[in-house]
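A selection of the complex's chains, in situ.
We just call them A, B and C in the order they show up, numbering each chain from 1.
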Amino acid sequence: MTDTAEFPPDDDRGPEPGPAGWLSAEDIAAVRAQLPLVYVDAIPVHVDESGDVVEVGLLLRATPLGTMTRALVTGRVLYHERVRDALLRHIEKDLGPVALPQVPASPQPFTVAEYFPTPGITPFHDPRQHAISLAYVVPVNGDCRPQQNALDLAWLTPEEACSDTVQAEMVNGQGTLVRQAMAHVGRLD
Amino acid sequence: MTDTAEFPPDDDRGPEPGPAGWLSAEDIAAVRAQLPLVYVDAIPVHVDESGDVVEVGLLLRATPLGTMTRALVTGRVLYHERVRDALLRHIEKDLGPVALPQVPASPQPFTVAEYFPTPGITPFHDPRQHAISLAYVVPVNGDCRPQQNALDLAWLTPEEACSDTVQAEMVNGQGTLVRQAMAHVGRLD
Amino acid sequence: MTDTAEFPPDDDRGPEPGPAGWLSAEDIAAVRAQLPLVYVDAIPVHVDESGDVVEVGLLLRATPLGTMTRALVTGRVLYHERVRDALLRHIEKDLGPVALPQVPASPQPFTVAEYFPTPGITPFHDPRQHAISLAYVVPVNGDCRPQQNALDLAWLTPEEACSDTVQAEMVNGQGTLVRQAMAHVGRLD
């Protein structure tokens, strides 16, 4: 998950505050300690005419301590929201309104990333919660402009994105997820 | 979802009652109205030596009104539970402890069934909640004995399971899910 | 396979005639009787902004006897050709040069359709040969114009494409393949 505890709050950080009848802050904390939440992870890519992945888009973010981390597009699926609509919403939120993503026709994710609050159970970790994330590779055709708390969006070759240097800049297992995505598209060398 | 409102309560019906600190009944109702829950659906099958599906296992249940319905193995993923462990737990719960299921090596489901509380948004419907269910075809080798509130477990050929008669005995879109599963294994005629 | 025996010869009908050293017509017949050939099947679709399939494109062809049949885009993978390049080539061949197909980023097909010369082994049949076809759902964005021996390209809703009427107009198992594709994209009702 990109939106870890050191980042300013955003709409991915838990059940939305809402009108009367919604969960209070205490209830939200209780829910997070008792239920897995549904997330989506999108790996934005550029493809050539034959569909071959030529670049992977990674967001650059600064932690409060000034460290730079690279991150995928990620976020929660809301109540009464389709998975494909959640994917589209989070891509637009992070990459801007004219990214023109090609949301996959099939709901079958290439993998399910299980982020546990306890490290080591899976390659994925989220200190705040248990998140079950459906992961998709999403080609984008348009003009991407990083939004919100992202400083930049860098387009790297599959080889660069899987390199030790870039992998070291990713946290909570997202580096592994990038390599799983590149394996899925036949670009893991 | 098999465990619809007309069935006696079981452990799939929502966040577990638990020790102090767990959500109250009112909180559970609030959560169900505000968050999608993570489920798994298992389509139990018998396969031949070459892995070809020869039979599909459907549970037979009686509604309070005496109607018979056929159902898949389904249930919630608990906090801090891996998807594969949830699959195993629900199969053992419904088919008994010696069903010997072959839980898939890959977490990639063949589809994601989105059960909405509002009918018609997807083919799947759950009047109680918004459930996002990861669906897997699971070969079982052992001796299956229906447990709990199931009256029987019937093994049908793929053709029978996709027939109009059997499809009419399934509710909430599970008939569609069976046909999607048969399409996935190459047995939708 | 769309290019069945009743259609005029085209470049899908077997190993290409070629320069000196290529197989003769007799050799081609011998190869076809001894080796499975690699094919691709493309199910052209229109998707909405969220990636949901709204229409399926089916080619309309006339047999020598005047019967109309509906068909998918299909064809052989050539020597030293990547699967994704074969997909692109056959889509352009059948739908024209400005169809703007989104060839999938992943080589993972949604199914493998095994067309046997003997009917009944699988749902797929090709009287001429044993063809093993990698099947993909391919969104197209551009202007499609049927080429070659196709009379028309009709865009049908998923429900129409899966209806008994349209299914009856497809041959050799391609109707089944369309329904498998709709199952894969969550549009089999």
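In the analysis below, a contact is a pair of C-beta atoms (placed from the backbone, for glycine too) under 8 Å apart; a residue touches a chain by one contact, two chains touch by 3 or more.
This is a predicted model, so every value here is computed, not measured.
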> Wait, 3 copies are placed, so what's the full copy count for the complex?
Replying inline: 4
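We take it that only the chains that are shown with their structure count from here on.
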> Since chain A and chain C are copies that touch, is their contact same (over half of the numbers shared) or different (under half)?
Replying inline: same
>> Nearest whole angstrom, what separates the Cα centre of chain A from the Cα centre of chain C?
In response: 35
> What is the distance in Å between the mean C-alpha positions of chain A and chain B?
Replying inline: 28
>> Among all residues of chain C, which ones touch two or more of the remaining chains?
In response: 184, 186
>> Which residues of chain A touch chain C once you look at their complex with the stated criterion?
In response: 45, 47, 49-53, 82, 84-85, 87-88, 102-108, 110, 137, 139, 184-186
>> If we count contacts the way the header does, which residues on chain B are in touch with chain A in the complex?
In response: 15, 18, 21-23, 27, 30-31, 33-38, 77-83, 106-112, 114, 116-118, 121-122, 130, 132, 134
> What residues on chain C touch chain B, complex-wise?
Replying inline: 111, 122-123, 176, 179-180, 183-184, 186, 188-189
